[in-house]
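Below you'll find the structure, written out as structure tokens, and then a few comments.
The complex is shown incomplete by one protein chain, all other protein chains being positioned as in the whole.
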Amino acid sequence: MNSGDTAWLLTSTALVLLMTPALAFFYGGMVRRKNLLSTIMMSFAILCMVSILWIIYGYTMAFGPDVKGLIGNFSWLGLLGVGQDPSTVYATTVPHLAFMAFQATFAIITVALWTGAVVERIKFGALLAFAALWFTLVYCPVAHWVWGSGGWLAQLGALDFAGGTVVHVNAGISALALALVLGPRRGFKEGETMEPNNIPYVVLGAALLWFGWFGFNAGSALTAGRLAANAFVTTNTAAASAGFTWMLLGWIHRRPSVVGAATGAVVGLVAITPAAGFVQPWAAIPIGAIGSVISYYVMVWRAKANKVDESLDVFACHGMGGTWGALATGIFATTAVNTGGSGLIDGNWKQVLIQVVAIAATMVFAFGVSWLLAKALKATMGLRVKDEEEAVGLDISQHGENAYGGV
Amino acid sequence: MNSGDTAWLLTSTALVLLMTPALAFFYGGMVRRKNLLSTIMMSFAILCMVSILWIIYGYTMAFGPDVKGLIGNFSWLGLLGVGQDPSTVYATTVPHLAFMAFQATFAIITVALWTGAVVERIKFGALLAFAALWFTLVYCPVAHWVWGSGGWLAQLGALDFAGGTVVHVNAGISALALALVLGPRRGFKEGETMEPNNIPYVVLGAALLWFGWFGFNAGSALTAGRLAANAFVTTNTAAASAGFTWMLLGWIHRRPSVVGAATGAVVGLVAITPAAGFVQPWAAIPIGAIGSVISYYVMVWRAKANKVDESLDVFACHGMGGTWGALATGIFATTAVNTGGSGLIDGNWKQVLIQVVAIAATMVFAFGVSWLLAKALKATMGLRVKDEEEAVGLDISQHGENAYGGV
Amino acid sequence: MNSGDTAWLLTSTALVLLMTPALAFFYGGMVRRKNLLSTIMMSFAILCMVSILWIIYGYTMAFGPDVKGLIGNFSWLGLLGVGQDPSTVYATTVPHLAFMAFQATFAIITVALWTGAVVERIKFGALLAFAALWFTLVYCPVAHWVWGSGGWLAQLGALDFAGGTVVHVNAGISALALALVLGPRRGFKEGETMEPNNIPYVVLGAALLWFGWFGFNAGSALTAGRLAANAFVTTNTAAASAGFTWMLLGWIHRRPSVVGAATGAVVGLVAITPAAGFVQPWAAIPIGAIGSVISYYVMVWRAKANKVDESLDVFACHGMGGTWGALATGIFATTAVNTGGSGLIDGNWKQVLIQVVAIAATMVFAFGVSWLLAKALKATMGLRVKDEEEAVGLDISQHGENAYGGV
Amino acid sequence: MLKKIEAIIRPEKLDAVKDALEASGILGMTVTNVNGRGRQKGIALQWRAGEYRVDFLPKIKLELVVAGEECQAAINTICTAAKTGREGDGMIFVLPVENAIRVRTSDCGEECFSRQ
Amino acid sequence: MLKKIEAIIRPEKLDAVKDALEASGILGMTVTNVNGRGRQKGIALQWRAGEYRVDFLPKIKLELVVAGEECQAAINTICTAAKTGREGDGMIFVLPVENAIRVRTSDCGEECFSRQ
Partner (left out) sequence: MLKKIEAIIRPEKLDAVKDALEASGILGMTVTNVNGRGRQKGIALQWRAGEYRVDFLPKIKLELVVAGEECQAAINTICTAAKTGREGDGMIFVLPVENAIRVRTSDCGEECFSRQ
């Protein structure tokens, strides 16, 4: 056991945990004022719920002893046998509990990510139900495939340093499925103006996400050493590069926007996630910049098409950002950084194919299951609040609260 | 000296330090707008003041060489002899200064905690005076009893991993005493509506408290290893469990409330504090959940009784949460986690009794001294602002400031 | 390579990175509402831009192999040769990339600091241009002089633990130069009221700065050990002492103000920066307190003189705070803390002279180059927005955004 | 004669009312966030544990100055668009206006509305 | 005849005025946050070092439309409840109202107040 590694992993876990409330503010600032609390509450309630589900059965499903490459078995149910001694399989220099906790924070934020697609109209009860089911039937399996010892995508050689497919592609495509089933917000088709209520909150959220992402990516090295330093630098570089690029895109079009820069930074963080510990620092510049360009234009196109109200563009940011990042990992990975992965620039073009397989498998599976789950919930408990509740706002109608009280 | 342990303890200290401003926002969001700054300022000013008092005389009183189990002597006045070398008594693998700094952050936040009971009406000067006296005459002794080498409760075998009695019971019961002497806010008896001015701030505060609490509890292991990992997991689990439980309680009654979930999470963190390094991860689920149920109904009862205006329910949250946590430590502690403590589930029913003694001693002492101090200040400098100043709000009357300026 | 040191340096880097968004809120809260986003955006865009410039050419200019004590050569361009192995010169127990990243965060925040002088009227394009030039022609050289291996001020024996001259004097004096060339805000001379729009943001910013500053100062020990602990304690003590002192100064004059306490804390952090790893904990009390007194009265005097609209008093806070801190280092440094430095209290009065040289050199160079750069930009692209854009506010006119949307 | 119409409506009805007025050719209006109290007795909001009552509810005040002959039509439009049939739908008040001046053109009275 | 009473009062007096009006049977009213200036010359607020003057002070505007005969009573009630005797207590203005319509019921004029 190594105290330095443990210190870093615990710190990283705390940092990643903070990302979910950060997301709450990032998303909360972008909705209309009457739905601010409701949007925040989605992340907060998921933080509570998934924390518990993870230790009860999530961890063993995702990381427990492998069953045919598809899922972990239930031998670690309720953390049985997951203790203060290091695991022999994962993160062998730190207490097994620390690795478990670190992974918990990933599960939490992944579930919270897709809430951006359904804000301002989903019933709170339905949100929680979908979250619990999605966590169980989508997140845990996909995490096992890619990160679980024996997972089939891991076996195949798919590279995903900190969650390009497991977290971002997964959440992004599921967001789309859920938004399709749920339907658009009242007034969306008519082009009603939906102003962000609090841009400082968006920046606060983005800043805390950036901060926490050091734990996400550099923590995924699982040791406090060479790889962590590399991942740290690529993370910051990609965020900066993408934030600046997005700002420039807005500027070319009209003006350099603050929400734009914040969004860009997050997209850069998404894009570098799978690559952080495999690519060189300079590579983070194009990874971030191209990520921003892709997400930007997907977002423009989604807005123009005006067909799906994927409200806060989780698909454009996380789905596309994660897809690009996963591909970029296949391109820029080099053994000069990490002996565990070589990509196109090392002459290994096969890696790109493997990445495509991982992305495609995740997309198909996550979209399919999410769609079915959403349909099932819609048919049974119903997904949407009443029209009238939507008009009044979810803060009052779902939570009986006002963000800013007092006359 | 161990660099990993030092890294973790310094990180933890920074995390705990952040909790006091976090508390400022947690409390600040719950008062009326005209008292927002004043509420924030209470925590901020205490952060400044206690930081200084601690290094001058607080540390030696709490942790200095023991005098009859009751208090530390003055041999470390002004940090004399507290240097870069490790202490031989406390946290022997890190610089003594690091341990001292870590403890400073506990003293700071404990003093800030009870301010929630007296917001919106206390004179700022009186608040500071009471804070300085309370820190000296209540916090330092109690900290010595439980954590000081040779303290009588430590000798007795009381278990308090990170401050259930020293911090939460202590602050909670003192809050009650001070609120009783100070009297209710204008309009309290008449049932005037006092709306929380900014619920997003409440969530921001709760989120940063949660984040910082990893330093509080997992840092209290004082090393970056097995115990820290255990405390980390129990901390997160209890917060989640209590947050979710509180949300459900609100839902049963009417709606799942955001302030409720945030409050619940904090109560869960309180409840797990004394237990974090003694109990198994699964035990954190009932510890958090029961903590929420207790605090919830004490709060309901306090509101119904409408007798004491303990404004932000420090007693219900911290006093009762801490009491339950201290008892729960006596119940769930097991040598499987920490050889230093075994409780009822290990068959050691005596531990529960010892815990009761520790709670009772703290309650009686803290209530008594706080009451006397409050009475003394009331008689001399006066505790309350003028009626008219209270009506205008403390931001303007005490600090000459407006939270949000500009027409 | 030491995992504990690496853990601490990565953590510290994340902490310092957070300080730039923290500064965004600290400054953002103090301007008028119509310029809130614009002020936040200055820091955020600089964070993105300097992150990239640093890895491309900044790091090699500041820390690359020395050229005549004045600047680093270009051999590390694009991080060539800066890898996962430790440097042989800097921070030899951690990956070179980690040291590079840590230093990046210093460059970023230094550039962001002087934006406080030019808020509410500078053209966004001009701001970025000035920032890029200033970073290249002022920050990198001065950083090399003081911290680069072979830098002339380092050779001379100037002590600057974490950036009193490199960061604070440098940014403070440049702020003055830029403000002089840019000219005052509309209405400044006429004494128009310019109310801070959001004091809670000021406190939030100050709190996160305080939190991040532990990385800034204690991280500058570059190891997780004795010196880090010392720097940690002096940092907290100076912040507290200065915050409390400023509050008292306001109280003597009229009332204890919240913005005052927050400002004071920041000034204390500035003042202790160069001294943190050289002086004893007790010395941080006078260093902080005197820093507050100096900055407070410089600010009063600036306001009375009403000549220069150095809007958020970067010179008073950082320029003067940093100057005092650098001098105080010469006075209070002692080999009992750090064998690397002895000051007046060790009988080494020469150190004070050396400190004066370092301050003077930085001031003259930074003021001169900043003034010339500002003049050049004014003559070419123009520095100010149009009168009408200034009246409407920079949020709308520069960024096409409203902080708080919705009717 | 010019009239000033002050309509207190539900915030969630603002878009509908605005669109309805636009459809009937009325663009000029001023909107204010207000808090109101009437038949609708306030609502209960959730507190940490239990709930509390709020007497004033957020409403939107719409002010439009129109020529006398357009007044009734505007009132009808607003009434139709703002109605839900439940308590709290709001009130419309009509006040006399003696004069109106367009700052940009210094036009006075009805002419400042007619000359688009 | 209906009258509109516009009262500008101190924010801290809102509760007292509301309760006093309620006691005298008046429930319907609309409240707005405004900033005002009058005899009371603004106040000095603390800045980081030193202070600055603010010309406008936060006030509450209360609007209530009442039947003509109740008008004087309402004014008296407000005056009594809102008074402190120091500068800044505020002003009450009375304006004529030509018509009032209850959106929910489409009742007009005085009848929309009478039929509770």
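Letters are used for the chains, namely A, B, C, D and E, taken in the order the chains are written, and counting of residues starts over at 1 for each.
By our rule, a residue touches a chain if its C-beta (ideal position, glycine included) is under 8 Å from a C-beta of that chain, and two chains touch if they have at least 3 such contacts.
Owing to the predicted nature of the structure, the values given are computational and were not obtained by experimental measurement.
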| item | value |
| --- | --- |
| Missing chain: touched chains present in the view | A, B, C, D, E |
| Which residue of E:I43, E:I92 or E:C108 touches the chain not shown here | E:I92 |
| Interface residues of subunit D (partner: the chain not displayed) | 2, 4, 18, 27-32, 65, 95-104, 106, 112, 116 |
| Hidden partner chain, residues of subunit B it touches | 407 |
| Chain not shown, touching residues in subunit C | 34, 187, 192, 388, 391-393, 396, 399-402, 405, 407 |
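Just so it is clear, only the chains that are shown with their structure count from here on.
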| item | value |
| --- | --- |
| Both-way neighbours, i.e. chains that touch subunit D and touch subunit C | A, B, E |
| Residue-number overlap at the subunit B/subunit C interface, same or different (half cut) | different |
| Which of A-E and D-E has more C-beta pairs touching across its chains | D-E |
| Equivalent of B-E within the choices C-D, A-D or C-E, defined by over half of its residue contact pairs recurring | A-D |
| Distance from subunit B to subunit A - Cα centre to Cα centre, in angstrom | 34 |
| Chain centre separation in whole Å, for subunit D relative to subunit B (CA means) | 49 |
| Subunit A-subunit D separation of Cα centroids, rounded to whole Å | 44 |
| Residue numbers of subunit D (touch at least two other chains) | 33, 35, 44-46, 51, 54-56, 84 |
| Residues of subunit A engaged with two or more neighbouring chains | 2-5, 7-8, 11, 198, 224, 399-402, 405, 407 |
